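Please see the structure below; I have some questions.
Then we have chain A:
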Amino acid sequence: MQMWQKLIIVAALTTLIVMAGTIVFFNNFAKRRLIISTTTSLYDTGLLEAVEKDYEAKHPSVDVNIISAGTGIAIEHAKNGDADLILVHSPVQEKIFLEENWGVNRKIIAYNYFTIIGPQADPAEISGKTANEVLDRIVAYGDSLADQSGQTKIWISRGDNSGTHAKEKSLWTAAGYDYAVISAKPWYANVGSGMGHTLNVANQLSVYTIADIGTYLKFYSEGTISLPSLVTEEESLLNVYSVMAVNPDMHKHVNYDDAMNFIAYLASPETQQFIGNYGKSDYGQSLFYGTVQPLKDKAPQPIVGWIQSAAFIEGSECPPQYRNGSAELYG
Partner candidate 1 sequence: MKTAFELHNVTKNYGNKTVLHGVNLKVSQGEILALLGPNGSGKSTILKIMAFLEGITSGEVYFENEGVSEKNSEVFRSQCTLVFQKTTLFDTSVYDNVAYGLKVRKVPKNQQEQAVKEALKIVKLEGFEKRPAKKLSGGEQQRVAIARALVLKTKLLLLDEPTANLDPKNAAILEEVIAKVNRENKTTIVMATHNMFQAETLPHRIALIDEGKITEIGTPVEVFGKLSKNLARFAAVDNTFSGTAQLTAEGTTLVDLGGGVRVEVTAQLQGEASIFVNPQDIILSKEAIHSSARNTFKGKITEITDFDSLVKLKVDVGKPFLIQITKRSFNEMALNLGSDVYITFKASSVQVF
Partner candidate 2 sequence: MTGILDGIIEALELIITGDPVLYGAVFNSLFFSGVAVILAALWGLPIAMLLALKNFRGKTVIQTFFNSLIGVPTVALGLFLFLIFSREGLFGFLGLIYTPAVVIIGQAVLITPIIISIATTALEAVDPEIINLARTLGASESQASIAVMKEATNGLLLSGVASFNRAIAELGVVLIVGGNIVGLTDVLTTAIAQHTAIGNLGLAIALGIILMVIVFSINAFIVLARKIKTLFYGLNIPIFNLEGKNHENSL
């Protein structure tokens, strides 16, 4: 046999050994993997990493693997069976995900608010206005600019199909605009990237954008960006986070048991409290608020009402047909 033929056999064998070794390792020797695909805001604020550490300490046989990608990609991962669990904040997409049977056992676990930020001088005069008024003023200001060549931007969008992007689109629609028309405006910029990058770009260009409060506060408090929050804590800016397990009937291999265990863990009073306290010492305010107890107590209002109207599906956080026999999760 010639040298190159021997080498090819060695190469093929080595490749097989690497692959087989990994498969055997993950199936037999490694901890059980729980792959969570998540929206960036939960990860980028550091909350999920803190939760992961706490969960792994309590469940030493489980290795939590977090893939931080944005709601759109998280849902795609789940559909492909590449994740066991998703953490997202886009009720419209979540509803479709459940209806198409990709996911089960949705649980609303936290909320906070989106915030609209912009330059300190606020040339569009949006401070303190409602979301609808804000968008009206942005459009009026943008259209009034002398430069309509596309060089001057006043609004930056994630443009990445994330939960934040979905929220932005729904706000434009609610304010009576056609998103396709708005996104084609010369003053409208699309960065197609994560929240952190979008904030950096907005800060560099000194323009308006919509952000989740958690990521925004982290960047703002560390001095990475200087744009102030102009509008927040308003019903239309409510941001509701949910968790869903990937339906084991759709993907036989998913780690459904640990996914369910993790959902129960997130909904537990201790974790809910942990979520509510996260970031208080660093940012002087909570980044997220737990939802489990307020939804049970139906208080405080009007927030519970806002959550119900924004994120409930068929009047429930998870309609019975999607509960997969885990009724206890919904008390």
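The candidate set was assembled so that all candidates are chains of the complex that A comes from, given by their letters.
We take it that a residue touches a chain if its C-beta (ideal position, glycine included) is under 8 Å from a C-beta of that chain, and two chains touch if they have at least 3 such contacts; residues count from 1.
Being a predicted model, the structure only gives us computed values, none of them experimental.
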| item | value |
| --- | --- |
| In-complex contact of chain A, chosen from 1 or 2 | 2 |
| Sites on chain A touched by candidate 2 in the complex | 1-11, 14-15, 18-19, 21-23, 26-27, 35, 40, 43-45, 49, 63, 65-69, 79-82, 193-197, 199-200, 215, 218-219, 222-224, 251, 253 |
